[in-house]
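Every protein chain but one is kept in place in this view of the complex.
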C-alpha cells in the first residue's frame, strides 16, 4: 500500500507524540511536527515520496491521559477529518499510578481507559476517511514482572481489543521495544523507559510503516 | 554489504555534518552526534542493527573549508584511525566566493581545493582501516546556470576525480538533490540552499547507505 | 517631485516591511520603523530633508499574505488616512505553496490574490490622500525557470495590472533584484532569497525614491 | 556511636553525591553541599547535634567513574585528611557499558574497577583518621535479570569484598533500594533508576546512619 | 500514632510553607511540594512508610498574612477536605509592622489575627477529617527583648490559645528554635531570622512528627 | 573641614563597601562606585561641592576578611596613594564563625584580626597623604547578649584601639546603628543585619561626614 | 517645618520620578520607591527622622505627559488622599516635540499643558491634606538659546503660574540645574539631559527639602 496524493495524516497522543511540536497545530516549517517519531516519519515520507505531497500534522500533548485527550478530541482530532489517524495514548493513564501513587484523582482505571478509548475510536471511525493506526501504550521494560510493565500490559490488551473491535490497524509498540531490548539495554534508547531517543523513534516509525504496509527501501 | 561488529565510523566536514554536535568529539548520549544527517544515520543504523554495536562519531566543524579541515586533520581524523570515514567538504570553499566576494583571503581556489583534498585523502587512505566515503559538495539549486551552482560543479568534479584516484566510495550529493528538486522546490528542504531539513538529511543518509551497499528495509 | 511638509507616509506589508518594527505602530524613536528597508528610507529622508518633518510609519507584519493583510486593512491602513501609502504584499501568498506545499489552507491562489489586492487598492484609493506606491512581490532568484520564481512572476503580473487599474505608482522590485543579481550572487544580499541585507534594503529604497521621482544626491 | 566534636566528614563519588554542589569544595552556606543525599545528612546531623559542630564536605563529581575519581584522589580526598570518608563510586563504570555501548574507551571493566577501588581504599585507609563508609554502586531496578542490574551486582560484589579487605563500614545501597522497591515502583523515587528523589536521598541517609550506628529519633 | 493508608495531609501558610512549590497545587513529581520543610516531611514519610501511600500537598503562598489566607481559605483549604491539616500562619502579620512600618494598611493587628485564625480554625474543624496541627508563628531570635520577637510572642500566644480552643495539635515553633539557638547562632540556620535552611526545615519536621506522635527512627 | 580640590578618596573593605561596584576599580560613570554607601557619599559630595572635583574610588570586595584584604592591600590600596582612605573591615572575620562554624580555616581570630589590621594601618599611614577613616565592623543587632554581636564588639574594640594607635579618624558604626535601632527594628534597614538598605547607607554616610567634620546642609 | 508622625507623601510624574519603581504602587521593601530621586528622599528622611514613620510612595510612570497623568489622576493620585503631594510633570510634553517631531498626535501644546495641569492641581488641592510641591519641568541644558530649552522654559513658566494660582510650593528645578551646570558639564550628571545620575537626584532632593523648609544637617 502507499498513501495517495494529498493525503492528510494526523498524529495525536501524549508527550511521545508531542515532542515539542508547534502549537496549536504541529505542522509545517521549522520542525512544526516536533522532534519525536513524527519527525522521522515526516522526514522519511517526504524524502521518499515527495510527489505525494502529504500533510502530516501532530496534535499530541505532553502529560495527556485518555481523559485529557477525550476532552479535546473534537477540537484536535474530529474537526480535522483527516484521511489517516495515528493515535498512541494510555501511557500516562498507567504511569501516574506509579510515579504519583497517592494522587489518585489523576489515575485512569482500566475501565475508564476502555471507555475513553472506545468513545474516541468510535467517533474517529466516522471522521477519519481512510484508515486508523492505533499504537499500544508501552513501557520500555522487557521484564514482565515489573509492576508498571504488568499494568501497562493490561492497558495494552484493552487497546488491542478495541483496535480489533473497530477494525483499525494496530501497532504493538510493546512488542517492538521488547524485541529491541533483547539486544540493547533500555538505558540506550531512553532515560525514563518512556521517551524514545532518535533510535527509539526510528523503531516506532518502522512499525508504523509496517502496519500500513508501506515500503521504504533505504538502498 | 554490512558493517561488522564494533566498526567505528567517523564523519567529518563542515556545518552540514556538524549540526550542533558535542565537542570535542560528537558522539554518545544526548544527541552527541548533532541534529543533522549523522543523527539520522546513527538512529537508523542503531535501530536496524543494534547487535553491530557501531561507534558513530562526528568531528564536523561549522564554517570549515578544506583549508580549515586540513589544519585539524591530524587531530580530528587521522588520530582516530576509524574503520570507515565519511567526509563532505568544499561547500564553504565555494560559498565564501559568493557571499563574501571581497574577502578573498577566505576563498579557496579550485587548485587549493584539489591540493587540500588530495592531501587529506592520501593520508586518510593509510589511516582508515576499511573504507572511505567521499561526499561531493553541493548546492541545492537545480539550475546549472546559477553562478554558485556552476562553481560548485567545478569543485564537485575535482572531488569526484580525487575519490576515483584514491579508490574511495563516492556520493554525488549534487545529483541526489537535483533529483529531489525536480519534485519539490528547494525552499521546502532548506532555507539557504545548503543546510538540509530533516527530509534533506534523510536524502543524504539514503545516499550514504546506497554508496556502501547497506540495506535497511523499512517494512 | 518632493514630499511636502508634514506628509504622512505609511508602509505596510509582510516581514520584508516589518523587520522587527515597534508594535502596534512602527514609528518614532529607538528604531520604531524596524531594521529593514523602511529604516533606510526613513534615515535618508530625514537626513536630506529634515525641514519636511515627515511622519514615516510601518505596519508590516511578518508572515502576512494578502489574506492576512486584508483582514487588518481597516485597522492598520485605512484608519490612518496617510498622505502616501507604500505596500509590498504577495510574497507569502506564493512562498507557502513551495515551502509548505501540503498546507493548502494557507495558500493564496492568483485569483484570491487578485481579489484581495483589488479590494485593498480600491479602498486605499479613497483613503490615501496623495499617492500610492505598489511594490511587486519578488524572489531574489534571477533564473526564470525556477519554479517559485515563475509562480512569483504570475503574481507580479497581477500586481502590476492592478497598480495600473488604480493608477498607482508601481515598483518592479523583481526587476530591481534581477538587475543586481547579474553582478552579485543572491547569497550576497539574502540568505533565503526573500529577506534583504542592508545592501538589499538600499536597492528597495532607491527604487522607491525613483518611482516617486524623489532626488537624493549623495555628493 | 556518635561523631565527636569538630569531626570532619568527607563525601565523594559521582553525580549521586555531587548533586549540584559548590566548587571547588562542596560545603558551607547556600546549599554548598548540593541538593542530594549529602544535604539530607547535613541537615539531619546539624539539626540533631548542633553542639558537635561537624564539618561536612562534598567532593563528588558528576559523570565520574573510578578512573576519574582515582585521578583526582590526591587533590579531592587524601589532602583533606578527614576524620570520616564516605565514598560511593562505580555506577558510571557500569552505566557507560549500557548507555554508550560502543564507546568502549569509557568503559571500566570489573578488573579495573577492582584495581582503582583497591588503590583508593588502601591510600584512604592511611589518610582517613577515624572511619570509612563504602557505599555500593546500585541500580534502582529490583529485577536481577535486568542486564545492567546483573552487571552492577558484579561490581557491588567487588565493592563489598574490598570494603571487607580494608575493614571499612559497608552500605549495601542495592539492598536498601531493593527493599524499598518491593512497595513502590522505581518511577516514584527516580526518573532514570540512578538519581534519587528526596525520598531516595532519605533512604541513603538512613543507611549511612545505620552503618555508623548513629541514632536520630524523629520523635 | 501513625497515619493510615491513603491519608491526605495538607500544609498551608506563608512563604515558609510555600518554598517555591508547584501551582495551583503543590504536590506530585519534580519537587511539587517545594523545597522547604514540607519537602523534608514528604521525603521522610515516603522513605519510612511507603506502604501508607500518603497524599501530601502544599498550598502555602509567599507573603501571606492571615488576611490573605482567609480570603483563599475556601479554595485552597476547605474544598480539599483533607484528613490532616497543618497550618503555620501569622509571621507576616507581625513582620510587616517592622519592615514596612508606615504601610499600615498591610498590618494585621492581634485582634484581626485572632479573628482570622478563629474563623479559619472553626471552619477547618468541620472540613478536616482527622486532625489539625497548628504551628505557631516564630522569629528566629532568642532574645525576647527584641521588638519583633516580643510582638511575635503576642501572636504566638493567641495562636496557642486558639489551638486549645479548637482542640488541635499545637507546635510551638518558637520554642523549637529558641532551644536550637542556644547552641548555634541564628545566622547559621537562616539569613533573615524567618526562612529556615535545610537544618531549620528538619527542626520543623521533627516538631511536626513529635506533635502527632509519629516515630521515625533513623537507625 | 572640607576636602580640597582634586582630593582622591579611596574606600575599601568588604561587601558593604563593594555593593556591586565596577572592576577592577570602582569609579566613574554608570554607578562605577556601586550601589552602597559609597554611592551616597559620592552623590552627596558631588552635588554639594562640584567645584572640588573629588576622585572617589571603591576597591571593596564581597566576602573579604582582613586576611583577604591584606593580601591585596598593595595592589588595591597602597599603590593608589590616595589623599584619604576609608576602610571598613572585620565583619566577615566574625560572621564566618557563626554562619559557617565548622569551616574553621575561614575564621579570623581576634589576634589575627589585630595583626592584619595593624599591618594595614601602619602601611596605610605612610601611603595615605592626608587622613584615614577607620570604620568599625558592626552587627545591626542592638542586643549585646546576642552571641555574634558580643563577638563583633571584641573586634570593634580592637579596631578602635588600632585607630587610636595610628591616630586615624574612627567611626563607631556599631553605635550609629545601635542608636537607630532604638527607633526602628533591624528588619527595616537590613535583611541580614549586615547589608544596609538605602536608609542604612545614609546613616553610614552621615557618620563618615561627621568624622571628618564635613558639613552638608540639606536646606 | 518638619513632617508630622505618619504623614503620607506621594510622588508622581514621569520617568524621572518612576525610576523603575514597584507596580502598582511604588513603596515598601526592596527599593519599592525606585532608584531615582524619590529613593534619595526616602533614604534621607528615614535615616534622619525614623520616629516620624513616614509613608513615602511613588506613582510616577515612564513616558508620561500631562495627558497621560491626567487620565490616571483619579486612580494614582486623588484616591490616595495623601498628606503631601509632589508632582513633576511636563518634560515629555515638550520632549516629544523635539525627538519625535512628526508624531504630532503625541505633542502636548502649552494650552493643553496648562489645562491638564490646572485640572490636576485644582482637584489635588481638595484631595491633598497638607501641602503640594510642584516641581517645574526642566532640561539640563544651561544655554537658553537651545530650542528645546527655550520651549521647556515656556512650560516652566506655566507651571510656576499655576503653582502660584493654587498656592502650592514650587521648586524651580530648571534653576537648580542651571546653577549646577555652571560648574560641571551636563554630561556629568545625565546622559540625555533629562534623567539624573545619583548626584542629580541629590540636587532634586535638596531642592525638595528646601521648598518645604525641612532641615537635614549632615554633620
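Each chain gets a letter, A, B, C, D, E, F and G, in the order it is written, and its residues are counted from 1.
Operating definition for what follows: a residue touches a chain if its C-beta (ideal position, glycine included) is under 8 Å from a C-beta of that chain, and two chains touch if they have at least 3 such contacts.
Keep in mind that this is a model prediction, so the values were computed, not measured.
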{"item": "Among the chains presented, those that the missing one touches", "value": "B, C, F, G"}
{"item": "From C:42, C:76, C:99 or C:131, residue that would touch the chain that is not displayed", "value": "C:42"}
{"item": "Of C:22, C:114 or C:206, the one touching the omitted chain in the full complex", "value": "C:206"}
{"item": "Touching residues on chain C - with respect to the absent chain", "value": "31, 39-40, 42-44, 46-48, 50-51, 180, 183-184, 188, 197-203, 205-206, 209-210, 213-219"}
{"item": "Touching residues on chain F - with respect to the absent chain", "value": "6, 8, 27-29, 53-56"}
{"item": "Touching residues (missing chain, whole complex) on chain G", "value": "95, 98-101, 143, 145-148, 184-185, 187-188, 191-193"}
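Convention: only the chains that are shown with their structure count from here on.
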{"item": "Whole-Å gap separating chain A and chain B, where each centre is the average of the chain's CA atoms", "value": "33"}
{"item": "Inter-chain centre distance, chain E versus chain G - centres from mean C-alpha coordinates, in Å", "value": "45"}
{"item": "Chain G, residues touching no fewer than two other chains", "value": "none"}
{"item": "Contact pairs between chains, per stated definition", "value": "A-B, A-C, A-D, A-E, B-C, B-D, C-G, D-E, D-F, E-F, E-G, F-G"}
